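First the structure, then my questions, so here it is.
All protein chains of the complex are present and in place, except for one that has been dropped.
Showing chain A:
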Amino acid sequence: MRITQGAFSFLPDLTDEQIAKQIQYAIDKGWAVNVEFTDDPHPRNTYWEMWGMPMFDVKDAAGVMFELNECRKTYAGRYYIRVSAFDPSHTWESLRLSFITDRPAEEPGFALDRQEVAGRNQRYTTRSYAASTKPEGARY
């Protein structure tokens, strides 16, 4: 199941050239660009692992692409990788843009768990298969 999270996720995967242009847009706006990765794409898993430091003083997209490619060398085909842009200006101080650049070769999707509770009510939980296939402690 193809995960749709962040910007552009209903479009075909962006090419490197398109990614670089998006990054350059973010840099020109004064946002700090980060490279992040995770094996668990659950929508509630907001904080992904960061690849290196946020790049506050990089002026050109080539610098970020360099780090993105380094991250790909390690995690491409296994993990999700996304690029996020953080706006440090006063009153924003939060992410302004985030999009997935790389996906694992296989995206297992989510399971829906139903829980019977009092009064014939049901509670629902989504659980990502990706996170549950590997034992605890071996996920990251």
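Keep this in mind: contacts are C-beta pairs under 8 Å (C-beta built on N, C-alpha and C of every residue); 3 or more make two chains touch, one makes a residue touch a chain; residues count from 1.
Simple rule for what comes next: contacts and distances are computed from a predicted model.
Asker: Would you kindly match the missing chain to its UniProt protein name, picking from "Oligopeptide transport ATP-binding protein OppD (TC 3.A.1.5.1)", "Sugar ABC transporter permease", "Tryptophan synthase beta chain" or "CbbX protein"?
Answerer: Not shown, but named in UniProt as "CbbX protein".
Asker: For the full complex, which residue in A:32, A:55 or A:130 touches the chain that was left out?
Answerer: From the options A:32, A:55 or A:130, the contact with the absent chain belongs to A:55.
Asker: Footprint of the hidden chain on chain A, which residues?
Answerer: Here the touching residues of chain A are 55, 57-64, 66-67.
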